[in-house]
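I'd like to ask some things about the structure below.
Just one protein chain is left out here, and the rest sit where they should.
A, B and C label the chains in the order they appear, each numbered from 1.
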Amino acid sequence: MKIGFAGLGSMGSAMAGNLIRAGHEVTVWNRSPDKCAPLVAAGAKQAKTPADAANGELVMTMVANDAALEEVVFGTGGILAATGKAAHISMSTISVELSERLTQTHGEAGRGYASAPVFGRPPAAEAGKLFIAAAGPADVLALCEPVFAAMGQRVFTLAEKPSAANVVKLGGNFMIMAAIEAMAEAMTLCQKYGVEKASFLEVLTGTIFNAPVYQVYGDILVNERFRPAGFTAPLGLKDMTLVASAASSARVPMPILGIVRDHLLETLAQEGDDIDWSAIAGAVSRNAGL
Amino acid sequence: MKIGFAGLGSMGSAMAGNLIRAGHEVTVWNRSPDKCAPLVAAGAKQAKTPADAANGELVMTMVANDAALEEVVFGTGGILAATGKAAHISMSTISVELSERLTQTHGEAGRGYASAPVFGRPPAAEAGKLFIAAAGPADVLALCEPVFAAMGQRVFTLAEKPSAANVVKLGGNFMIMAAIEAMAEAMTLCQKYGVEKASFLEVLTGTIFNAPVYQVYGDILVNERFRPAGFTAPLGLKDMTLVASAASSARVPMPILGIVRDHLLETLAQEGDDIDWSAIAGAVSRNAGL
Amino acid sequence: MKIGFAGLGSMGSAMAGNLIRAGHEVTVWNRSPDKCAPLVAAGAKQAKTPADAANGELVMTMVANDAALEEVVFGTGGILAATGKAAHISMSTISVELSERLTQTHGEAGRGYASAPVFGRPPAAEAGKLFIAAAGPADVLALCEPVFAAMGQRVFTLAEKPSAANVVKLGGNFMIMAAIEAMAEAMTLCQKYGVEKASFLEVLTGTIFNAPVYQVYGDILVNERFRPAGFTAPLGLKDMTLVASAASSARVPMPILGIVRDHLLETLAQEGDDIDWSAIAGAVSRNAGL
Partner (left out) sequence: MKIGFAGLGSMGSAMAGNLIRAGHEVTVWNRSPDKCAPLVAAGAKQAKTPADAANGELVMTMVANDAALEEVVFGTGGILAATGKAAHISMSTISVELSERLTQTHGEAGRGYASAPVFGRPPAAEAGKLFIAAAGPADVLALCEPVFAAMGQRVFTLAEKPSAANVVKLGGNFMIMAAIEAMAEAMTLCQKYGVEKASFLEVLTGTIFNAPVYQVYGDILVNERFRPAGFTAPLGLKDMTLVASAASSARVPMPILGIVRDHLLETLAQEGDDIDWSAIAGAVSRNAGL
């Protein structure tokens, strides 16, 4: 299939690489063009603008945030300016609001649009083992099937309305923060009563909490391994702000959200920006005098 | 081994039954003596008082709450009044404070004491598949080994100080409430954006949240199956009050605890007492206007 | 003094009227031009654009929100397009971010800028009894002195940086929400124990809480007089969102803010948009089953 791919960070590069390996005809674009080289070496074409990458059947975007995606779509040489009508598949974690705006804009322009944000970190992206939360019109999603298969281990098809997938992605990140916060509070309590954090974690993951979210983050909490960051606190705050904005528009009180946002702010105020989002556990611990 | 067992609710009866089946010489006691019949039929002796059940090597207690255990230990004909020196193994969910008081009292009386609260519901108790969180002096725990093996699938040995096990049990129940609350908040958000609760749950349990706590309670939330209660909201509130008391004594701020307590109160105020503790999800949903 | 005044809602009309009565030469502008008539009848000139109102010594703006002010300043015929160099005095409740942007933009354009949001409702505006929180360069504020004197009973001069005044205004509105929330929680508790809400309020305002914030809102809470709205819940939510945004940028955890925002969302979800912001007290009461 002829596919454009805009946004070649560590996630995007790995995802585009898998598309090439799967035999697709991939045209890549990145704001800093030098990131294109390895993919071009692997067989991709390089586009000068996002618009140039949007003349095939699909154009996928994997960029840092709302502002970057707005530039890629609405900016000079953006997808909207393409002569072709490639359907736009947005795979970044973006706001519900922007997703709804894209739905409307692309609809008016006769261009297909689906949202398909992913769960997983760069190693999972490289291994083609991402989880993909997809929402959009059935025909657009049908077109994506082989493409998603090249990138992920499982696709969750959620709704016809693209923004549904963005909400699910944001909800998932919120769930991670909530699990970390809860674990941090309980671990701190245990520690004060002489129970090693590792012992408490063993009980959790040895019983009904035996899931990666507790195993992976629990291990980070036990070892207080908050640097180098896997996913930084400022990115966590950005996502939690997107959750808050979606919750506010839809009028959904989310009290745990207030707590994790406050602990992210506390962490950033006391520790700086280069720390993992799971370092909210450090705030919980310090607040107990540990 | 000669074992006394006091407290024959659905949990205790199942646990004592497994001890009999494992070949131990079991003497049972219950406040309402009629609960003893099935176990006597299975080979147990029946004691007239907890003290009468405390003349072997171990006396285990599995009662409803602090008040019940205080009666069993300190009341007339209580364990403290026994002529024998059976070590006391408390398996109920009780306060840290009472556990510390028992440690001191039994210590002064030259009686061994360990705490070994369990994770699991009656079917797990019957199947001998409980998880046991144990803390106490090494010699007492060594004595318990074959006994725990008859009742549980796994024992977590936590510390020499018995109350450590009580904190871990309370911490575990807090973790369950936190997971339910977080899921309820995220599900409500998704629902407002047109995503079925079941679809969101599928994403969770299909990715890094694939643990029973999400599977079991997620299913209850999706189907709003809050009655009949598996574990009632008043019992949940009792446990969260014990967590709060332990946190207050040890000076550990636990902001998520405040939220789940408030949602339990809201649930009780609006729905009455016969509802499952997971019904805090109903409060979350109603507060969003659903 | 030659003064432009843009934004003739009930607040702005009253404020501009006082400027006319104080003998200033006032030019008014409003998006719906018909609002200008009464002021023109009182002696004002009518401008066709904000720019036309910005050729005197001062141009004051009193509009609904950030978007309205952006239009008035940056839009076609906006203040930035004025040939004159009237200093801009923004008196609306706007975001810290926009205030900082205006500081920079006006600075680059060689135009003075100060922020001077007000505390008080339309009757206070008509009576010239507003409280004015002012921040900006000393020379600009000096120019405002007689103008502020015509509109307010007291001016608080806060800092050289204009956005300081916007933070203070937002902080003040947050304090009102917090006082209402606290009163609602305590009143609900008292009510459950058989104490009339009015009796509790009498104790408060008869002791160390004898301030208008408790007298005025306490009376609304006692009588559940949430409609018609004096200040609507959506406006309250808008302001609390501005507080959250300022707190997030400056990395200030504000846990009470999370609570009042959630109660505003709950109120809006259950009661609709035409209700007073103090109706968060209704949510508190309902959550307790009253």
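The definition used in the following text is that a residue touches a chain if its C-beta (ideal position, glycine included) is under 8 Å from a C-beta of that chain, and two chains touch if they have at least 3 such contacts.
Because the structure is a prediction, the values reported are computed rather than measured.
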{"item": "Contacting the left-out chain in the complete assembly, out of C:Ala133, C:Met240 or C:Ala281", "value": "C:Ala133"}
{"item": "Contact with the hidden chain (one of C:Met1, C:Ala159 or C:Ala229)", "value": "C:Ala159"}
{"item": "Residues in chain B touching the chain absent from view", "value": "237, 241, 244, 247-248, 251-255, 257-259, 261-263, 265-266, 268-269"}
{"item": "Where the missing chain touches chain A, by residue", "value": "255, 262, 265-266, 269-270, 283, 287-289"}
{"item": "Contact footprint on chain C, counting only the chain that is left out", "value": "96, 119, 131, 133, 154, 156, 158-159, 161, 163-164, 167-168, 170-172, 174-176, 178-179, 181-183, 185-190, 192-195, 199-200, 202-204, 206-214, 216, 243, 246-247, 250-257, 259, 284, 287-289"}
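Assume only the chains that are shown with their structure count from here on.
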{"item": "Middle chain, criterion being Cα centroid separation", "value": "A"}
{"item": "Distance-maximising chain from chain B - centres being C-alpha averages", "value": "C"}
{"item": "Fraction-based call for chain B against chain A, same above half, different below", "value": "same"}
{"item": "Chain A and chain C, separation of their C-alpha mean positions in angstrom", "value": "38"}
{"item": "CA centroid of chain B to CA centroid of chain C, Å", "value": "53"}
{"item": "Averaged-CA centre spacing for the pair chain B and chain A, given as whole angstrom", "value": "38"}
{"item": "Junction residues of chain C, two or more chains touched", "value": "255, 262, 265-266, 269"}
